[in-house]
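Apart from one protein chain that is not included, each protein chain of the complex appears where it belongs.
Right after this comes chain A.
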Amino acid sequence: MSETLTTGANREKDDTVLEVEGLHKAFGGLVATDDASFAVERGSITALIGPNGAGKSTIFNLVSGFYEPDAGTVRVNGTDVTGMEPNEVATEGLIRTFQTPRKLEGMTVREAMLVGASDQPGESFLKLFTDPSGVEAAERANIEDAHEMLEQFEIGHLATQPATDLSGGQMKLVELARAMLAEPEILLLDEPVAGVNPTLANKLSDHIARLNEEGVTLCLIEHDMEFVMNLADPVIVLDRGSVLVEGPSEAVRNDQRVIDAYLGGDSA
């Protein structure tokens, strides 16, 4: 895809799913996102890397509607989603996961999975009474999909386990599987392999590659360089709230500015 390294983001992409322009966010005096612009091309696995506190998670929160930007625009599939509520952004096809896995108390794994499916008639209070057979049919189909999805992620045996009994790595797999039930156009993953053992990290990497082959566009934040190098192209480097460079992983890794950013990264 991207052949060479560009200073700042590469904006010469034909078919973008996500476009971020001039995004700005300050928390009091601290500028977490500073005029950040970048684009994610359809069908790519785009990585967002950068030293701790570079503002990666903040960008995810701005893009997905959890934070309100001070300035700038976010477009998903050409639709301006700036300032929309998170659920509205999700409805536009952008689904995200969180840096710390979220557990659903009192649910089995498949129950936790079922929350992912969108457009469920059973989520309308009235339809529970006016159209129980429609609710049942949709629920049946969703349960079927949930089981199938768990099988694809090789965790079918966990379906009826309590969701709180999972290991951190299994939790990440379930989150990924659940996000897929929402049929996203683009999936934002915040540190998908943080705290996961290497074997499971490799598995996760394979699954992400598989999803990508099935046509899902991904944008992920990750500190694990090896993981990023194997999986992602292009890589966007963020430093102090703005985009430093963008390019293929190999070129990014050897760029002096990137090395400097990481070495002096925590300068307050």
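In the analysis below, a residue touches a chain if its C-beta (ideal position, glycine included) is under 8 Å from a C-beta of that chain, and two chains touch if they have at least 3 such contacts; residues count from 1.
Rule of thumb we're sticking to: contacts and distances are computed from a predicted model.
Colleague: So one subunit is absent here. Using its UniProt record, which name fits best from "OB-fold domain-containing protein", "Branched-chain amino acid ABC transporter permease", "3-keto-5-aminohexanoate cleavage protein" or "Aspartate carbamoyltransferase regulatory chain"?
Modeller: Of the names offered in "OB-fold domain-containing protein", "Branched-chain amino acid ABC transporter permease", "3-keto-5-aminohexanoate cleavage protein" or "Aspartate carbamoyltransferase regulatory chain", the absent chain's UniProt record gives "Branched-chain amino acid ABC transporter permease".
Colleague: Write down which of A:Thr6, A:Ser37, A:Asn77 or A:Ser118 is the residue touching the left-out chain.
Modeller: A:Ser118
Colleague: Which of A:Ala9, A:Val135 or A:Val228 sits in contact with the chain that's absent?
Modeller: Final answer for the missing-chain contact: A:Val135.
Colleague: Quickly run down the residues of chain A that touch the omitted chain.
Modeller: These residues touch the chain not displayed: 64-66, 85-87, 90-91, 95-98, 102-108, 110-111, 114-116, 118, 120-125, 128-129, 135-136, 138-140, 142-143, 160, 178-179, 182.
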